[in-house]
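The block underneath contains the structure these notes are about, expressed in structure tokens.
As you look at this complex, bear in mind that one protein chain is not there, while each of the others sits in place.
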Amino acid sequence: SPAGSERKYPLLFNSTEEEYAVASNRRNGLRMKALGICN
Amino acid sequence: SPAGSERKYPLLFNSTEEEYAVASNRRNGLRMKALGICN
Amino acid sequence: MGASVQDIVYAFLETYYQRMKKDPSKVSSLYSATAELTHINYQIDFDTSSDILPTIKLTGKENISKFFTRNNKKVSDLKAKIDTCDFQTALHSGILILTTGEIFWSGTPAYRFCQTIVLQPNADNKNAYDVTNDVIRFIPDNWIGFPSTNDVN
Partner (left out) sequence: MGASVQDIVYAFLETYYQRMKKDPSKVSSLYSATAELTHINYQIDFDTSSDILPTIKLTGKENISKFFTRNNKKVSDLKAKIDTCDFQTALHSGILILTTGEIFWSGTPAYRFCQTIVLQPNADNKNAYDVTNDVIRFIPDNWIGFPSTNDVN
């Protein structure tokens, strides 16, 4: 049988979709900086 | 005290630096494709 | 009819994150007397220009209690996205959980992490579980060797 993750992931705890999107964008900003994409 | 990782990591097992570099380049190729960088 | 392991794991995660938000000083009651916790070192300010956070290792419920109480403001602001959750049966009817995902706080980027938690049935109440081990590790993007777009174009 396949391992784990039978529930519908991803799951958010203590956060709205919007709050996650903001934090995720910040992480992408760090990635873009590392990649030399400075827009 | 800081957690774990007191040994000098990264550690290679069953691999040379060169073999790792080849596999790492392949992963970077997938990343570049996902990013739309096709050189 | 007992709950499935999957249901126990999900209920635990819900309790774990809810308690952090609502009452950080009571998070430690989820842990066993001799539990070990490797968690965010909140005494170091968040470095929002880094994609990882430093961790600290604590032993015993009392130290864990002090840790969550002292850092209660940051603890209650923790938000999590769990991407994957694997579990196995551990020794003595325990449950081993391995999650991956992202955690973040107001004003911080999302930090990618993996975390292992071991639950053991409570000696007094077989329907309850105590955390005996809890380790988090942050995962950097590891751009080493990746060409910047400046090199590529």
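Chains: A, B and C, in written order; residue numbering restarts at 1 for each.
FYI, a residue touches a chain if its C-beta (ideal position, glycine included) is under 8 Å from a C-beta of that chain, and two chains touch if they have at least 3 such contacts.
Note that the structure is predicted; figures quoted are calculated from it, not measured.
Checked against the full complex, the one of C:25, C:48, C:69 or C:84 touching the unshown chain is C:84. Mapped onto subunit B, the footprint of the missing chain covers residues 3-7, 9-15, 19-20, 23-24, 26-27, 29-31, 34-37. Where subunit C meets the omitted chain, the residues involved are 36, 38, 55, 57, 59, 83-84, 86, 88-92, 94, 96, 98, 100, 112, 114, 116, 118, 120, 132-133, 135, 137, 139, 141-142, 149.
Operating definition for what follows: only the chains that are shown with their structure count from here on.
For subunit C, the set of residues touching two or more other chains reads 146, 149.
Under the contact definition stated at the top, the residues of subunit A that touch 2 or more other chains are 35.
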